[in-house]
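Left out: one protein chain. Kept in place: all the others.
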Amino acid sequence: MVSRSSVVGVVLRTFIASFLLALAVVVIYPLLWMVMNGFKTNSELFGNPFALPVQLTWDNYAKAWNRGVSSYLMTSILVTVTATIATVFISAWAAYGLTRMQIPFSRTVLALILGGLMLAPAVALIPLVRMFQALGLYNTFWALLILYVAFRIPFTTFLIRAYMVDLPLEIDEAAAVDGASKARAFWSIVLPMCKPILVSSVILNILFTWNEYLFAMVFTSGGDLQTLPIGLTNLMSKHGTEYPVVFAGMTIAAVPVILLFFLTQKYFVRGLADGVGK
Amino acid sequence: MSAPLRTAPSRTDAAPLPLHPVEAGARRRRRSRGWAWVAPALLVLGVFVYLPLLQNLQYSVMEWDIYAGGSSFVGLANYEKLAGDPVFWRALFNNAAYAAVSLICQVFGALILAALVEGLRSERWRRALRAVYFVPSAISLTVAGLLFYFIYEPELGILNALLRGVGLESLTQAWLGQEGTAIWAVIAMSQWQGFGYSTLLFAIAIQRIPQDLFDAAALDGVGPIRRFFQVTVPLTREMTGLMIIVTLSGAFQVFNEVMVMTSGGPNNSSQVLVTWLYRMGFGRNDFGYAAAIATVIFVLTLGIALLQLAITRKRRVEW
Partner (left out) sequence: MNNVRLRVCAVSAAALMGLTACGGGTDVEAADLTASPEYEGTLSILTKFGGDPLSPYFEDLAAEYSSMHPEVDFDIIQETDQSIKDKTKTLVASSALPDIYFSWTGDYADKFIEGGLATDLTSVLSPDSEWGGTFGAASLDAFAKDGKYFAVPLYNNGKFIGYNKAIFEAAGVAVPTTFEEMVAACSELEAQGVEPLAFGNKDGWPGLHFLQQLFAYNVPQDVLEKDFVPATASWDHPGYVKSLEEFQTVVQECTITGSDSNGVLYSTAQQAQSAGQAAMYFQEILEFDSVVTESSAIKAEDFGIFALPAPEGAEGDPAALEGSPEGMMVNARSPRQALAVDFLKFVTSKTNAETLAGAPYSQPSTIVGAVSESTASPAVVEGVTRLNEASYLLGWLDAVTVPDVADAWLAGGEALVSGSETPEEVLSNVRAASDSAE
């Protein structure tokens, strides 16, 4: 009896392990295929799709880089860095106000800020186009920056606020005893204590901004303003027959965020656990 | 990033809250100063999120000519047109299909998967698998969409080559080029891209369950499958609820992958609400009609969020 169930257990466990590994292959193989195709020639690509590249030349990667990917990458980095910093600061500032200050109509304020979580960016698309036109911001760097900040404040505030609520009030009071102003307490005491959730917020915002497509597509019209997701589709339509170059461009776009995720995995998971997982 | 990050409504926070003790304690302090803290966030949200939202309602009852610049009030004409537009209904159906498949794979499937992963004995394997599954969620939907465009490509794609390799020649086809398969192929890609994210979240939720509960159940002779239903499922209920809402809401906002892979074709068979909105607005200059589609998306996503609020509030009362 015992031995039978342990046999079943072993079989089951082996089955589960194989399933989990198979799933990992399904995830990894397409990505490897993408990287490999960046090394192939067109005729290799159209030949046997499973074949390994004949030689590892960086030609396609260099071509992709020179055909705009370098500029898309710079734009993406610039937008991502500025939008992330602005979002996290405004949100942390607001989260502090929401947890440490007595504000008139505070419930309404809270509902207004967090209510933004429920709104789909697409709904605001058409009016935003006209608004940015009227403000002379259409097709500028500012358009993307403002939109990314505006639509990310609710979630980021939500994350940071949830963390700040759990910080003991005594720290603030100690600071007040020391004669520090609220703003100073925020900068020098509360903010450093929130470091884990701030790191998580930064990572989540980087992932969002780096990959955003709808706004980037509608609010930029070429030149140096295009981010990687838009640039890649351009690469596809402009150099349609040279698919290996497109694969190389895709790889260049994917690698930084994958690296970021693996390097910051600890913070990332903890942030999700603290913020979303509650 | 996938939808959860963008739209995750909070169980505890979006509902009107009882004042936190800290907040109550601070009541006597100067009130007006507090505004300085929330003003930047409120201002940005007000001007760039809430104002356009209201304007959209206004636009949806207008018609305007972008070339000449004139506009006129047309009442509910855009909504009437919507009701009679077969592509709109097709798009709505496709969004619903998206929602249904994503619920199955990214909520229930991911929960089971997370339980399986967390059931592994080796911590190293657990961590490795969670990370590997997550990788597609880190790359953008644009990259994933383009990648799967090539995987589905009839000539050089690996899907058809794979099918031929295992003797299923008869199943090979232009996955994105057939009206019957296009949207399903896009949905399948989306599952590949997104399941690791929800699996990670469920894994976090499962880790929070005290190990004693599993041990106690095991001592009582409860098998692993029943343990899953008796311990894991009920104790991850909140995460499940959150993921259902996030997944549903995200499914009605799909745009990126459809645009990259099919642009809504062939013959509009893979249109979803946002691609149709984009097409009508920027393709056909019918911005009033596009605004009406946007209103539908607004009502749907808001409805889903309010439903969630209602459910969590009810649950809180039960407790």
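For clarity, chains are labelled A and B in written order, and residue numbers in each chain start from 1.
Here is the rule we go by: contacts are C-beta pairs under 8 Å (C-beta built on N, C-alpha and C of every residue); 3 or more make two chains touch, one makes a residue touch a chain.
All values reported here derive from a predicted model rather than from experimental measurement.
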Per the touch definition above, residue among B:Leu51, B:Ala188 or B:Ile209 touching the missing chain: B:Leu51
Residue of A:Ile160, A:Val218 or A:Leu232 touching the missing chain in the full complex: A:Val218
Contact residue for the chain not shown (choose from A:Ser70, A:Gln133 or A:Ser181): A:Gln133
Touch residues of subunit B, complete complex, unshown partner: 47, 51, 54-55, 58-59, 62, 64-71, 152-156, 173-179, 263, 265-268, 279, 282-285, 287
Residue numbers in subunit A that touch the chain omitted from display: 42-43, 46, 67, 127, 129-136, 138-139, 218, 221-223, 234, 237-241
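We adopt the following convention: only the chains that are shown with their structure count from here on.
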Distance between the centres, which are taken as Cα means, of subunit B and subunit A, whole angstrom: 15
Residues of subunit B that touch subunit A when the two form their complex: 1, 4-14, 16-17, 19-23, 25-29, 31-38, 40-42, 44-53, 55-56, 59, 113, 116-117, 119-120, 129-136, 138-143, 146-148, 150-151, 155-158, 161, 192, 196, 200-201, 204-205, 207-208, 239, 242, 249, 252-253, 255-256, 259-260, 273-274, 277-278, 281-282, 287, 290-291, 294-295, 297-298, 301-302, 305-306
Residue ranges of subunit A in contact with subunit B within the complex: 16-17, 19-20, 23-24, 26-28, 30-31, 33-34, 37, 45-46, 48-50, 90-91, 93-94, 96-104, 106-107, 109-128, 130-131, 146-147, 149-151, 153-155, 157-158, 161-162, 165, 169, 182, 204, 207-208, 210-211, 213-214, 217-218, 228-230, 232-233, 236, 243, 246-247, 250, 253-254, 257-258, 260-262, 265, 269, 272-273, 276-278
